[in-house]
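For this view, one protein chain was removed and the others were kept in their places.
And then chain A:
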Amino acid sequence: MKKGALYSVLFMMVMTTIFTFLLAAVNQNTLAVIRNNQMIKNQKKILYAFAIPYRESMTAPQINELYHQHIKESKNENLTIYEGYMNDQLIGYAIAIEGPGLWGNIRGVVAINDAYDTILGINFLSHSETPGLGGRIDEDWFKEQFRNIKIRATPPYVIYRPSPDGTVDAISGATLTSKAVLAIINKELTVFFKAMEGRK
């Protein structure tokens, strides 16, 4: 059967239309679920940064409720600040951090206490570091190192051991990612302190 050019063009158009509609339908039907997943994920990560306990078994509405009980979002110039409350007592502030990693941008949050001298915790929202190497910044042992560590009076606020003032360990086999993480934290803390100078 000989098929002409017109047939080919029409065939391709029909196929493209069918598949585009199919994908659009799948996308439309899952859009809300995906957006909700993303929001809950971010809320959990911010709760984690403040060390506010939650259980993995909690449902999405429960997480959402817990989040709004403890976290209040406010704006200072262009900076979104998450205020963390424990028993209605302000325990600190969290800010979004972002900067270049080894392969792509690393986004995360860092929480600082209300005296601005201690990091309460950090967490990462998204990154594209090598799985198993730089990707280990997602692992608890790495993130837990940042729990309640005093920050230095002048920048850089956090440095790695074995420097005399070092408070955290880098990831072996992922030197560049480790360096990038500290660079991002130090940079964003500088920005934050500058913005908060009035309130300090």
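The rule is short, and it goes like this: a residue touches a chain if its C-beta (ideal position, glycine included) is under 8 Å from a C-beta of that chain, and two chains touch if they have at least 3 such contacts; residues count from 1.
Criterion: contacts and distances are computed from a predicted model.
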Report task. Assign the chain not included in the display its UniProt protein name, restricting the answer to "Na(+)-translocating NADH-quinone reductase subunit D", "Putative ABC transport system permease protein", "Tripartite tricarboxylate transporter TctB family protein" or "Spore germination protein". Result -> "Na(+)-translocating NADH-quinone reductase subunit D"
Report summary line: Of A:Thr30, A:Thr80 or A:Asn148, the residue touching the omitted chain is A:Thr30
Report task. Would you write out the residues of chain A that touch the absent chain, in ascending order? Result -> 3, 7-8, 11-12, 15-16, 19, 22-23, 26-27, 30, 33-34, 37, 41, 128, 131-133, 172-173
